Every structure is written in structure tokens, then in C-alpha cells.
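Left out: one protein chain. Kept in place: all the others.
Letters are used for the chains, namely A, B and C, taken in the order the chains are written, and counting of residues starts over at 1 for each.
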Amino acid sequence: MVLTHRTVENIDIVALAGRLVMADVPQVRQRLLAIVEQGSGKLILDLAEVGFMDSSGLSVLVSVFKAARAKSGEVVLLHLNPTVRSLIELTRLQQVFSIFDDEATALARLH
Amino acid sequence: MVLTHRTVENIDIVALAGRLVMADVPQVRQRLLAIVEQGSGKLILDLAEVGFMDSSGLSVLVSVFKAARAKSGEVVLLHLNPTVRSLIELTRLQQVFSIFDDEATALARLH
Amino acid sequence: MTRTISLSIDSRPECIELLSCALYGLCQLTGLPATEVARIDLAMVEAANNAVEHAYGGESGHPVVVEFHLTPERFCLVVLDRGAAMDSRQLDLAGTFGDPDFSDPDTWSIRGRGLAIIKSCMDVVEYHTRDGLNALSMSRALGSAHPA
Partner (left out) sequence: MTRTISLSIDSRPECIELLSCALYGLCQLTGLPATEVARIDLAMVEAANNAVEHAYGGESGHPVVVEFHLTPERFCLVVLDRGAAMDSRQLDLAGTFGDPDFSDPDTWSIRGRGLAIIKSCMDVVEYHTRDGLNALSMSRALGSAHPA
């Protein structure tokens, strides 16, 4: 799992690439929680390059969102591929995560 | 393994489709030998749709060629895909089988 | 006639990807479209995760086996472990997903959703234990138009 981090006007943007599955959970959870900890709590997760996610991967997104919420922030998702989108819809977490197809709109939401 | 047979001016043309491997050898051998038996002994094998062949598949081609030769005929090969071509070159059987990329030339050879 | 292949890994999370890759190759034989194959992969990964995490308590050094049974009409996956058995009522309990509430993070938990995901991805899901071998089997019909 490759993780790329940049910041735009106080908003953290993290792109993940690879499979987000149980084997990657400890490392990804730790890195995302550290970013939320050190940042504003406003986080865009760009999942364009995540081709597959399981429920343990999804649990990382949830715990990172909880940490962001504790700082009055929010986690939004960008560029879901169809497989990942269908997992999120299956578990009805589109009620929690706002999902965007372009970065500008995602940034506008968090501003 | 799907086998399609037609005849053009006394020359048998058989197209195979699928994997030509050990599981298919008994059936394919029997059907091709029957065609050579009943026909002129001049046979074009169109392998365009054969994506994979192993040495047991190759042994079918050899025994069919021997049966054709016994009738003063010949077996030529048409439309080899790269994987099949490399197996034939590896076993140097391009010295035995003439290989063609179009049917007209293969027909001319057997006329 | 049924054709069967059995895939075996050690109970380490990083080996589960090998199961997925092999499954993708095998699903070529089902004629199913890519989106369907992805759902089957998801069901298998959830089941394998559960074997590693729950049956073996996260301990490596134990076998996780996936059997792939194929006929022209149907294919079936069985995920096997020799660890702690599941209370099979868990499978009946696992249902559809309630709606999480955006304003209440306690409703967001996605633990306890693996089995529900499996049930939503496959036609028939069953769990049996016999002589210390636990088997979660899941199957789905193939359109009769599909080659196998």
C-alpha cells in the first residue's frame, strides 16, 4: 500500500494506492491517524488507485473519521472505483462519508 | 476443445478452438485421424483459436501428420498464435510442419 | 462432472492476496463479468480474514484452505480452518445493514459485517464443523450460457 500526502490550505489530502486489506490495516491506520492528529482534522482520502477494499479496510476509514470528528473535522472520499463504491453502498456508509468525483468540490466541502 | 471441419477441393481444413492439452488429446486425436482416414490425407490445421498447447497436444499433430504421410498426404499449420509458435520452434518441429499465415497459400501448397 | 482445486495458505494476512489472485484466474472459467468476480473475491477475502482473525486468533502457522468446485451450472467456494469454531448462529444473525447515523459515530462501526457481506455476495452460505475442521461454504449459480 502506497500512501501519498500533501496539504492544501490546511486540508490534508492523502492518496492511497493498492489493495486496502487486512494485511495493510495496521500500517495504514497508524499513518492516517498520525496525519489527523497533526493536521486540522479535515482529510480528503483519494482512493482512485485503490482497486479493492475489504471490511477491515473500511474499518480503518471509520476509525480515522472518528478521530477527525473528535477534532471537529471530517473525512471525505474522492474517486471511488466501482468495486470500492459498491462495498461502501453495501454497508450503507455513504450515509457517513461524503463521496466526490473531483478534488475541487471535495475541497469546497471542507473549507 | 471445439473442432470445425470443412473441405475445399479435396483438402480438409480443420479449425481447432480452445486449449490443446492432455485432457483433450484422446478425443482430438481420434477425430483428426478419422478425417485423414476418410479424406485425401491433405489437411490444413487452423490453430488461430488455440491459445495454448502442451507437448501432448503437439504429439497429436505429429501422429496425424504420420497418418497423412502414410497416404502420401501432408499436414500444414495455419495461424499460429505466439505461444503455440514458440512451442513448435522450441521443439524444432517447424522443420516438419509448414506454417502459413493465410489459407490461400496453405491451399496452394497442398494442391 | 465437478472439477475441484484446493488452495492453501498459512494463516498470515499477507498471504490472503495470493488466494485472491488465484481466484481471479479461476473465475475466468465461470464466464462471470468482472464486477461479479470482484464480489466473489470480496466474499472469499472476508471469509479468509475471519479464519485468520477469529478461528486462529491472529496466529500464523495454521492452514487456511479454499476449495473451488466448478460445474457448468454452479460454482462453490469452501473456506476451511482447524481453529476455534464459530457459533453457527452468528451466520443467521448476520443480516442486512442498518443505516448508520452521520451524527452518531457509535452507529458507524463496521465490525460484525464480514458475514453479512458474504451473505450479500453469494446465493447460499452455510457453516459446518466436523472433526475439528470448520467449513464455510458459499455458492452461486452460473448462467447456463456460461462456459465452464
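The rule is short, and it goes like this: contacts are C-beta pairs under 8 Å (C-beta built on N, C-alpha and C of every residue); 3 or more make two chains touch, one makes a residue touch a chain.
Computed from a predicted model, the values in this text were never measured in an experiment.
J.: Considering the complete complex, which visible chains touch the unshown chain?
T.: B, C
J.: Specify the residue from the set C:T4, C:T35, C:T71 or C:S109 that touches the hidden chain.
T.: Selected residue, touching the omitted chain: C:T4.
J.: Just one of B:V8, B:A34, B:L90 or B:A108 touches the chain that is missing; which is it?
T.: Result: among the candidates, B:L90 touches the missing chain.
J.: Considering the whole complex rather than only what is displayed, give the residues of chain B touching the chain that is not shown.
T.: Chain B touches the chain not shown through residues 19, 21-23, 25, 52, 54-56, 58-59, 62, 65-66, 69, 82-83, 86-87, 90-93, 95-96.
J.: By the contact criterion defined above, which parts of chain C meet the unshown chain? Give residue numbers in ascending order.
T.: Residues 1, 3-10, 12, 14-15, 17-19, 21-26, 28-29, 68, 70 of chain C touch the chain absent from view.
Assume only the chains that are shown with their structure count from here on.
J.: Indicate the whole-number Å distance between the mean C-alpha point of chain A and the mean C-alpha point of chain B.
T.: That pair's centroid distance is 56 Å.
J.: Of all residues in chain A, which are in touch with two or more distinct other chains?
T.: As it turns out, chain A has no residue touching two or more other chains.
J.: Mind pulling the residue numbers of chain C that touch at least two other chains?
T.: Not one residue of chain C touches more than one other chain, so the list is empty.
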